[in-house]
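Here the complex is missing a single protein chain, while all its other protein chains stay put.
Right after this comes subunit A.
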Amino acid sequence: MGKFWVIFVASISILLPFLCNSFSPETPTDRRVLVLLDDFAVKSSHSSYFNSLKLRGFDLDFKLADDPKIALQRYGQYLYDALILFCPSVERFGGSVDVAAIINFVDSGHDLIIAADVNASDLIREVATECGVDFDEDPSAMVIDHTGYAVSETEGDHTLIASDDYIKSDVIIGSKKIEAPVLFQGIGHSLNPVNSLVLKVLSASPSAYSANPLSKLSTPPLLTGSAISLVSVVQARNNARILITGSLSMFSNRFFRSGVQKSGSSTKYEKSGNEQFLTELSKWIFHERGHLKAVNVKHHKVGETDEPALYRINDELEYSVEIYEWSGTSWEPYVTDDVQVQFYMMSPYVLKTLSNDKKGLYSASFKVPDVYGVFQFKVEYQKLGYTSLSLSKQIPVRPYRHNEYERFIPTAYPYYGAAFSTMAGFFIFSFVHLYNK
């Protein structure tokens, strides 16, 4: 009996996370995170970062990157909601994980954090390339900045950079200003110009360049200045979020705790900005911030409540949609004044800003244009940092029926008069002609 009890409890405890905490559109925050490491030392050397995640309720599962048992999905179901790759040197993942599996993981709506480092493996580079960023091709290259380096006791080679060139978005990096610069030491990357979804969150200063610090610079470096990105994020079309950085050490306890003084600046900060920056960024990556949902898309004629199957030209209609933002624990009304609805057929015929009632309900009323065809109500809301809302609802617009035109037009009265007087005249003429001999 006791044995059964143990099995029951064990099975519940295994199943429970899958039953309750999985990622869903209703509670978009990630819960189960797989962390792949090169070796378990990282678990302790980066414990501050992991603890901050655990404190926020994440269930971290640490595995070695070459552990043959790792798997992202089983029986078609994903076992994790997010993946953290803190394994810059792995040449081959263990188990069934490979580049395609990671890409599929992202393409099915899951989040990813990639931290590369100097001598990043081709595997990690390949994953990054798939996400739209290219690490410096020279494996031993590092980002060097002779003016924006962090002052330290030893002179060093200026690869430890203090950067404060953040993206201007409160949604991505939090509304609280990050006072201290962020320490970075690692490989730089550039954004693929073809990719329109990747964003530079932390870029290097104009004086930075990417080269091997140990060898003499013989040719001009390929990556220079603020084209170098230190930390980038991607928000995919399915709202999966990806963080890519070339420095694993910026997550480390050492960088979190160390003081920082940027060269040329007299202010010395007790604590670097790394902790605040990366924690806030992880909130965004794991959908605790900036996740919108639109529900209850409704449209109807003015004065009615039912949604018609099609409209007639020149109908007055009302369109409404409710938009909420996920706060990490609950859905809060999203309040802004820049949501627009289009009444669209190959090009927008009506473009109107929706007004909101501060409770999440956005609405607009307008007149159907005097054009028939198959229209769409389109809300394309793409705002930096927020998940993109792309709603479209097809609705045909028909012309007037034959009996919906005006029956008698005042300007046509002379014609009516002419027609009827001719008829009467013809009748009288016939009568007179036939019977008046």
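Criterion: a residue touches a chain if its C-beta (ideal position, glycine included) is under 8 Å from a C-beta of that chain, and two chains touch if they have at least 3 such contacts; residues count from 1.
Heads up, the rule we're going with is that contacts and distances are computed from a predicted model.
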Omitted chain per UniProt, picking from "serine C-palmitoyltransferase", "ATP synthase subunit b", "dolichyl-diphosphooligosaccharide--protein glycotransferase" or "NADPH-dependent diflavin oxidoreductase 1", is "dolichyl-diphosphooligosaccharide--protein glycotransferase"
Answer key for A:335, A:351 or A:374 versus the chain not shown reads A:374
Checked against the full complex, the residue among A:68, A:156 or A:396 that touches the missing chain is A:396
Full-complex touch with the removed chain, picking from A:160, A:234 or A:317, is A:234
The one of A:60, A:197, A:222 or A:391 in touch with the missing chain is A:197
Residue positions on subunit A contacting the omitted chain are 103, 106-107, 130-132, 194-197, 234, 236-238, 240, 242, 310, 345-346, 372-376, 394, 396, 398-399, 401-402
